[in-house]
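A selection of the complex's chains, in situ.
Chain nomenclature is as follows: A, B and C, assigned in order of appearance, with residue numbering initiated at 1 for each chain independently.
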Amino acid sequence: MMDLRKAKACILRVGGTNCDAEVKAALEDLGLRSDILHMDWLEKGKLSEYQLLVFPGGFSYGDYVRAGAVWGKKVLTKMRRDLERFVEEGRLVMGICNGFQVLVEAGMLPGDEGAFSPTPKAVLANNSSARYECRWVFLRGEGSHTPFARRAGKGEILRVPIGHGEGRFLAESDKAVQDLIRSNRVVFRYAKPSGEPAEGTYPFNPNGSVYDIAAICNRAGNVMGMMPHPERAFFGWQTIGYGNSQGYGDGRKIFEGIVDHIRSL
Amino acid sequence: MRFLVKAEVSLKRGHFDPEGDVASKSLRDLGFSVGTVRVSKAYTIEVDARDPTEAKALAEEMCRKLLANPTKDDFMVEVLVIEGRTA
Amino acid sequence: MREGLLRRVSEDPPVAAVDLREAEDPDLLEISSGMGLALSLDEMRAIKEEFGRPLTDVELQTFGQTWSEHCIHKTFRGAVETDSGTVESLLKTYIAKATKDLAKPWCFSVFEDNAGLIDFDKGHVIAAKVETHNHPSAIEPFGGAATGVGGVIRDILGVWGEPIAVSDVLCFGPLDIKYSELAPGIKHPRYIYKGVVAGVGSYGNNMGIPNVNGAVLFDRNYTGNVVVYCGCFGILPKDKYVRQTKEGDLAVLVGGRTGRDGIHGVTFASTDLPEDSEGLRSAVQIPNPLVEERLRRAVIRIRDGCMASGITDLGGGGISCATGEMASRSGLGLTVELDGVKLKETGMAPWEIWVSESQERMLLSIPPKNLDRVACIFDGEDLEWCVLGKFNNTKRLRATYKGVTVCDLGLDFLYNPPKLKRRAKKVETISRPLSLEEPDDLPSEILGLLADPNVRSREGVVRTYDHEVRGCTVVKPVQGQSGSHNDAAVIKPLKDSWMGAVISCGINPFYPDPYWMAACSLEEALRNNIAVGGRRVAILDNFVWGNPEKEDRMWSLLRACEACYDFAKAFGTPFISGKDSLYNESPMGPVRPTLLITGVGIIPDVRKAVTSDLKAAGDPVYLLGTTKEEVCGSAYLRSKGIEGGEWPRVDPAVSRRIMEALTAAIDSGIVAACHDLSDGGLGVAAAEMVIGSDPGLGMSLDLGRGIILTGRDDYALFSESAGRFLVEVKAGHEGDFEAAFTGLPARRIGEVQKEGALRITGLRGKEHILERAELARAWRGG
């Protein structure tokens, strides 16, 4: 059992990252100390101090070329070795929104072949509405084995907001999607208020993702990427009109899963 | 007749292109020896017109009215295909 | 220009000089227009008289920038002659006067710095600023609007504020106007609309600052004059607000590179839009929010480390205005060495570097001992920077380039331009008789109004802006799956405090009388703020007017300012900042006088904030405020293309008491939902509440007798009388609520019902039912 006070999270940022502070607020509310570090200044070996690595949301490098692409490639040139070890040791990596795009562009997700695939095997393409969309969605837990879903199991409905222009998840092939489903790596799907999958209907599926995919993880379950922002639905007061405005919001469950996992180490 | 035209819209020379700048730096990070990079957008458009000249003129009008801003963009129009046959 | 006046004084760098001593009046005017200075004859003469030597192009450009309408607010600070006497300064006589008279202790800094500052909690202040970016948006909608947002964010950074929210108010021509109706050089409203909305969204989203408030208006008048207001709000610890540049401190320029972009943006914003606007390439500004995001990080770190003595943004006038202002406000002088400035392109003349308005730059004054630490922060954020010079005690603004002195001006003269005199000629706004038969199909009138471009759902715009980033947005602009619209936004900026900042706006350019138009806008900004639970509201004014040299435009400006004073005083709400954008004229005519009032209030506990969606069947619903036959300029009449009748007026005494009673009711926890009545009146407000809720609403106009002062159902539903709210009160609390409103116009006119529909019983007992689905369809344009 790990003493949570001894654990630490690393929230990475680069120019254009902007959701780092709210992720820190969420993690620290649960007692997990968090450092926000600029990737350019990350020292070699430093990663091993952390139990969780977060790629937060934002517009890294202005979203130029393709959302997440530039940062994704920079991850490969700058910290590949350390990150490989980090993942292979089973430590947790989380990508939120732009962070999810980064994990995909770096080849860390879907994560079929070790820590990195040689080329990206999926993409978060332009929303099918061709617009940036900021709205609250219903997520349905798919019962994935990932620690991130420990508190949001199969059939659980979470209300959290999204905010992105490029969030339409596409995999390399239909077969690749089937494989994600079969191997239990679809963590959350966009759903209707009833809890049924959105089946592509707008706005419940806000971006046109295949199979209503909102979040996936790698085979081992320790690398997870999601388009929605759980850190914006952490406290009850963030959820006026969308949930229980007293107490806590649904997004907290994802962070609780992280903390539970770290404690259990 | 149906034509396929291509309208390419690019920032006028002299304007700094932030996207090209990011692309150029990233390519250098990846080990490529590159100088300036500039990014433009190309629209491939199916359009009805009487002849290639009209197709081209229409595409130019589309650029002026919607796809480009003559104040900051240059555009270049090219007729690619006429009724299924390459122009 | 006349032979011999202009002389080259240096080849490298290229510097020219003009000998004004020889210049006659026509020459002076020609110099002004030939060099793009946009200075008047009086101003040129004043410069001529001051100097017994030739002036360099750099110096003349400095005057052109510093004395521009944009930088120094000539019209607002100048005198206005009317038939009944002279007003010494609109700003001093009306806007700032209201604030001075009210003497609120919570006004921390007003009309002084880049933004207005008011107390928030014990240790923090809120900064607020709203700007316009009309001309640039007309030329290049995306870049113009985006740099508008970028610019106003820098105003907040320029008072050491951490940006917590942005807002935008946009006025466009009708999206369905025919191409043939556009004057040459005018872009189609649809093109402008798409670009502006995308530009506003892009910059705020990229910066990670939530866009939480605003408005979108459509009118033929805005076809030639698009209006783009951008606001930014920030927070800072009180003790981190420093503004004491000292002798010996270094002037440090940081951020984007300096290029030819935006050269003459200032003088260009201060004159009418020329027909061949496509030739204005250098006026186009290309946004690069990626740089500003890093700038923000660096500025906040420098602030928190107490490493600087002063800061300001580079806006209009570029380096020339920023350095001049910082030196002048500190009673110092400065010699700027332009050599260190990082340039985007080669071959720029000194004057171009001096006045360039390239985006994403800030100026800081740094005590030399801190330079290394500051440099380390800039380098860490991958920002380019340079030291421009050292502040001295000369009270002169000097600039050198490649060893040549290109500018040497006394700051006292530079910052005391000749006072301008304008003339205003009284134009009476007369209400004309109205002839309109009462329609008998009320439901289709309601549906028609809901579909009106000025009324319909704003989701298509608002959802393209991230309003949740930073995770601090409590009351959102749109809410729920239904996208119901709230009246104001509530932000919780501090981790350890329940205190919220409440942001709202009011804008009513369609009421034809400038005095009442301004009064209504001010009252609406307050009303929106109160509706969600805000109080202690401070306001910002933003005037968008036509050419002030025309006497009729000047008159309406004067009248609007009078109203600003009268109603700010009457409501006890001080102005803390503002801005005017004049000369909004195009080949299609002058802009409709448009005043935006932005409200910044507070709420002690964000958990008590009220939203507009109906909560529980059985709750009583109250109408507050008096409904009169005030339909002139209303959405109802405009949708029919009819003019005439009376326009809304504000009764501040009653309105203020209603607001106070409502705030008390909200604090006591008995208000379940609240919506203010604005465009489209009671009918639209009630429909919007139903669209945004699970339950529905039944109301009877007859129950409003005594406060609904009309015998016509359409006027009762669509009048836009000011000062009104529709309030859902928690069942069982009717007594408390009614007691709070004793002696005030308030009636229980209906109740929340289970069926999701709007049921209206007319004044003569006729019942109408509109299903939520059809209301929503009309409103959403489905």
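Following the convention adopted for this analysis, a contact is a pair of C-beta atoms (placed from the backbone, for glycine too) under 8 Å apart; a residue touches a chain by one contact, two chains touch by 3 or more.
Bear in mind that the values here come from a model prediction, so they are computed numbers and not experimental data.
A.B. asks: For the full structure file, work out the chain stoichiometry and give it in label form.
C.D. replies: Stoichiometry of the whole assembly: A x1, B x2, C x1.
Rule of thumb we're sticking to: only the chains that are shown with their structure count from here on.
A.B. asks: Please work out which of B-C and A-B is bridged by more C-beta pairs in contact, and write that pair.
C.D. replies: The greater number of contacts lies at B-C.
A.B. asks: At what distance in angstrom does the C-alpha mean of chain B lie from that of chain A?
C.D. replies: 35
A.B. asks: Name the residues of chain A that each touch 2 or more other chains.
C.D. replies: Those would be 61-62, 64.
A.B. asks: List, in ascending order, every residue of chain B touching at least 2 other chains.
C.D. replies: Counting only residues that touch two or more other chains, chain B contributes 18, 22.
A.B. asks: For chain C, which residues count as touching chain A in their complex?
C.D. replies: 201, 205-208, 288-290, 293-294, 380-382, 462-476, 479-481, 492, 495, 606-607, 609, 611, 613
A.B. asks: Contact residues on chain B for chain C in the complex?
C.D. replies: 11-12, 14-18, 22, 65-66, 69-72
A.B. asks: Could you list, by residue number, the parts of chain A that touch chain B in their complex?
C.D. replies: Its residues touching chain B are 61-62, 64-65, 69-70, 73-74, 77.
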